[in-house]
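Yeah, one chain of the complex is gone here, protein chain that is, but the others are all in their spots.
So, chain A:
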């Protein structure tokens, strides 16, 4: 049995434990090292295969872009909440998706929930369609185009699938 079956996760656990406790004292380092070694040994067997991040720099830019979009979307939604409700035009939209990996779809669905005034509701069984609820649906085609070009295309580039 290897000591570090999941080296990246071990590092992540180690760092997160120290960050959560806001300390680098000897006791916490020992505890963090214990978790970093013990938890991967337990969960290694439950792992699914995920595609690798092919373009880390592109992924970093994607995260920054999503953070900026979250800010904009928050302000937009806040404005929609204050406005008279009779102007609100909610609606469901089916967005065709081309990403095949589960991880890619999960990240896309989460991004869609956090950003452009939409919440993802369900994914069709064949993983071809992402169902989305929009708080204020103005142009259905525009929304689909936005999701596909702004969020899906970079994700496909990052994971190469």
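Keep in mind that, in the parts below, contacts are C-beta pairs under 8 Å (C-beta built on N, C-alpha and C of every residue); 3 or more make two chains touch, one makes a residue touch a chain; residues count from 1.
Note that in this section contacts and distances are computed from a predicted model.
One chain of this complex is left out of the view, and of "3-oxoacyl-ACP synthase", "Na(+)/H(+) antiporter subunit G", "Metal-dependent hydrolase" or "Sugar ABC transporter permease", the protein name its UniProt record gives is "Na(+)/H(+) antiporter subunit G". Checked against the full complex, the candidates A:36, A:137 or A:158 give a single residue touching the omitted chain, namely A:137. Taking the complete complex into account, A:88 is the one of A:43, A:64, A:88 or A:153 that touches the chain left out.
Set against the missing chain, the residues A:98, A:128 or A:149 yield one that touches it, A:128. Although one chain is not displayed, its contacts with chain A can still be listed: residues 16, 19-22, 70-71, 73-74, 77-78, 80-82, 85, 88-94, 109-114, 117, 119-126, 128-129, 131, 133, 135, 137, 140.
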